[in-house]
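The complex is shown incomplete by one protein chain, all other protein chains being positioned as in the whole.
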Amino acid sequence: MIIVLKPGASEAQLKHVVERIEAAGCRAHVSCGEELTIVGCIGDEARVERLNWSTVPGVERAERITKPYKLASRQLQPKAGVIEVGGVKIGGGTLTVMAGPCTVEDRKMLFDAAAAVKKAGAGILRGGAFKPRTSPYDFQGLGEEGLRLLQEAGRKYGMPVVTEVRTLAHVPLACRYADILQVGARNMQNYDLLTEVGRAGRPVLLKRGLSATVKELLLAAEYVLAAGNRQVILCERGIRTFETATRFTFDVSAIPVLKAETHLPVIFDPSHAAGQWRLVAPLARAGVAAGADGLIVEVHCDPEEAKCDGDQALRPDVFADTVKDLKAIHAVVCKHARR
Amino acid sequence: MIIVLKPGASEAQLKHVVERIEAAGCRAHVSCGEELTIVGCIGDEARVERLNWSTVPGVERAERITKPYKLASRQLQPKAGVIEVGGVKIGGGTLTVMAGPCTVEDRKMLFDAAAAVKKAGAGILRGGAFKPRTSPYDFQGLGEEGLRLLQEAGRKYGMPVVTEVRTLAHVPLACRYADILQVGARNMQNYDLLTEVGRAGRPVLLKRGLSATVKELLLAAEYVLAAGNRQVILCERGIRTFETATRFTFDVSAIPVLKAETHLPVIFDPSHAAGQWRLVAPLARAGVAAGADGLIVEVHCDPEEAKCDGDQALRPDVFADTVKDLKAIHAVVCKHARR
Amino acid sequence: MIIVLKPGASEAQLKHVVERIEAAGCRAHVSCGEELTIVGCIGDEARVERLNWSTVPGVERAERITKPYKLASRQLQPKAGVIEVGGVKIGGGTLTVMAGPCTVEDRKMLFDAAAAVKKAGAGILRGGAFKPRTSPYDFQGLGEEGLRLLQEAGRKYGMPVVTEVRTLAHVPLACRYADILQVGARNMQNYDLLTEVGRAGRPVLLKRGLSATVKELLLAAEYVLAAGNRQVILCERGIRTFETATRFTFDVSAIPVLKAETHLPVIFDPSHAAGQWRLVAPLARAGVAAGADGLIVEVHCDPEEAKCDGDQALRPDVFADTVKDLKAIHAVVCKHARR
Partner (left out) sequence: MIIVLKPGASEAQLKHVVERIEAAGCRAHVSCGEELTIVGCIGDEARVERLNWSTVPGVERAERITKPYKLASRQLQPKAGVIEVGGVKIGGGTLTVMAGPCTVEDRKMLFDAAAAVKKAGAGILRGGAFKPRTSPYDFQGLGEEGLRLLQEAGRKYGMPVVTEVRTLAHVPLACRYADILQVGARNMQNYDLLTEVGRAGRPVLLKRGLSATVKELLLAAEYVLAAGNRQVILCERGIRTFETATRFTFDVSAIPVLKAETHLPVIFDPSHAAGQWRLVAPLARAGVAAGADGLIVEVHCDPEEAKCDGDQALRPDVFADTVKDLKAIHAVVCKHARR
């Protein structure tokens, strides 16, 4: 922690600052410059950070120096982690493709989509049973019946399955049927849900909130990790900006930034970032080229009739072509992968 | 709904568009311009909106014309609503001041703060028992013990109380002790929680998500309203932008925009928007001048020692001065209040 | 300047960092914490800031501590400045109202608007002769003829005039006719233009760029100040965010932030921030309540027929009512004005 004093802060104010730092169990290191006096804290920064510095007379500002996340950080675990689910690896130099429909609508559409994505090279099947919808009047998913169908499709086509949990009660339910629990972007700071999936002992796919910084995403992961679950997969899915030509702005830079900061696997979701199927393939290629460990894509055999987000679903043929390109690009970039 | 066809769309494509509209139970109105053909839908727009238009051959884009929220809209209820809680009015030309500490830390600090804000003119007491914190290592609130203290303080000083619920299980608990349930910014799109407070039969204070549009805030309110609860108070509390001089950017324009769009009362939270106590008074004055029905402010008798958000808490004397200014400004602007 | 070393940085790397600081003519102050080593620089920070710290082995990050603007800062000149133009004061506790049409369209419309705003209490007349337009096909202003008319209207109604300069050649031209030169938002970082108006010896109204931080606005002002012109008026006019309900997001917090940081007068433009005339009055009240020294508003006697930005122009009667409210609010808040 660095405490910058106001120009002209008094001796008494400096003394008070030092006393607060020492009362919190840290040591203070005073550095008097020509224009400004700076006080560095040595010790556990978190204890000093809570001290409401802007209310302390004579203080201009206070800034944390160490990272607020420990378990998620490369400092603690320098080597990239690998998560294995039903024989499929995520992280560690492989490219993992998760694909399937946005929502489980009925048996036939799900099984058609599952067959198609398996054939095209997907390793994990996605499908939503509990959908968070902006409007209360939209289709909200099939619930447990959807989970049951998803599990059956996964078994039939030999793919572990990932599905979203929206509230605490969904967690034990989803654990019965799914291999990976997804926490959606709108729940990235739903701390009770994070703690609950942290206790569930199942890998967690954590999506970045649409206005969350990289640091906040890592702090959300820290909630899951601190609850005892070390199997967290991070997912960039587009952030909210002023640009309206796309539904969200795909923050492709977050991929290499996260890979440098954390040992957790990093994937991305080009479908939600784009919001339009025509952009999904270029964004998918971009994310893999930037060094992601995998991606999650929406695929539907008849997007025109999809009950949810059909606008961004790829048809199976476009998806199959895209996967081929992604493998070729991954072969170029995987030598740079930070392990 | 307006469907804009691509330049050069074929007759067959136009026919397919018209058929889709009619199959959804609406009528199509085709308008051939010099450069573009546009198809208008007449009927229930929501049914046509779900049709994944960007996947339909020949379609350039599709746009909704009517508002997606009905119950929250002025169209349904043109007159501004008034919510009454324990004798205190919110909306309808009065200025409602909610104040108190960020978090209930202990009995003494809460009662001191309650006494101070009551004396300064606050009508409603705030205090958190369940705090959503960005880091898992920060103080998370006293839980039910906090609620009990809050209720006691409210009774002693004659103020109804408002407190935040973070997850479903908090709702029945909070209903036992609190008069108004608050849904925080990070939960604005926690749809299960919205539905739950919608069923609780208690007024709801709904904070705008930090990257939510005005339209999304109204759709979140629609979830509560659609669950049968008509007592929703909207709260602007700062949005996330590129500017880092303040913690968030207080979107003061949202106040008149919301007042025009909805009959629900609109308040604001200058404390969280600013993140620094020195800015709270100017922002409080700005929000009242812009036409808000009230505000919610953090007050602490010893901000330096606060366990949560002390940086943005007002001391009682500054708060008392501010309330005087707010009343004077409200007297100037209340004649413009949209009823 | 604070240089934070990477955990595990070597002695040799630390030595290299210290040598770079000393070679730049500063002193280094090394502080070894439990987790991190921090090096503070004592001396002229600007010389150390240029050293490309992220390329230096062992360095995690480097951060400037002092403000990069000197002349604009309150540190240099703690007392709020007052600019006087043709008998009208800007800053120092008065409320200055600048008003008039967006663009000078013709003699009659300009004189009608000038008469109306004078009568309602405006002190300075605005009007554009060189308009920056997003599309090359839009009306770009009358040029010198517009300036001539503006000067004539200002003289007739006893108001100094302000007009925008868009490029270097406009500066000497505008100096012949106008009392204040405006640099528009899109030119806030047109450094050649800033230097040119800095040499012109005429007060400058500098609008904040639509994605400029407060710090960048002050650095832009520093260009004008460094060129020898101390008469700079800063103007908040809305920033670009994700919200589309308003044309821009009026950053009302920037007003108290700027008032604390700089001695320069701070005004605002509610017309461009809002983009819709219905929002102009509430935003005008908010900005004055937040402590601005004045505002600049677009007024047109027949907005429906305006050639530019008619959507955001106030009719004279609405403007007159608004000015009355602003004066009443200013009377409440001026006691807080930071002098």
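Letters A, B and C mark the chains as written, and numbering starts fresh at 1 in each.
We adopt the following convention: a residue touches a chain if its C-beta (ideal position, glycine included) is under 8 Å from a C-beta of that chain, and two chains touch if they have at least 3 such contacts.
This is a predicted model, so every value here is computed, not measured.
Novice: Among the options A:161, A:288 or A:313, which residue touches the chain absent from this view?
Specialist: Checking each option in A:161, A:288 or A:313, the one touching the absent chain turns out to be A:288.
Novice: Touch as defined at the start, partner being the missing chain; which of A:110, A:125, A:153 or A:273 qualifies?
Specialist: Only one listed residue reaches the unshown chain, and that is A:273.
Novice: Can you say which of A:129, A:254 or A:267 touches the chain missing from this structure?
Specialist: Candidates A:129, A:254 or A:267; residue touching the omitted chain: A:254.
Novice: Give me the subunit B residues in contact with the hidden chain, please.
Specialist: Contacting residues on subunit B, toward the hidden partner: 2, 4, 7, 29, 31-36, 38, 40-43, 63, 65-66, 75, 240-242, 244.
Novice: Footprint of the hidden chain on subunit C, which residues?
Specialist: Looking at subunit C, the ones touching the missing chain are residues 46, 50-56, 68-69, 132-139, 166-169, 186-187, 189-193, 195, 209-211, 216, 219, 222-223, 226-227, 240, 276-278, 303-307, 310-311, 313.
Novice: So which bits of subunit A touch the chain we can't see?
Specialist: 211, 213-215, 239, 241-246, 249-257, 260, 273-274, 278-279, 281-283, 285-291, 325, 328-329, 332-333, 336
We take it that only the chains that are shown with their structure count from here on.
Novice: Find the geometric centre of each of subunit A and subunit C from their Cα atoms only, then give the gap between the two centres in Å, rounded to an integer.
Specialist: It comes to 38 Å between the two C-alpha centres.
Novice: Could you tell me which residues belong to subunit A and also touch two or more other chains?
Specialist: In subunit A, the residues touching two or more other chains are 240.
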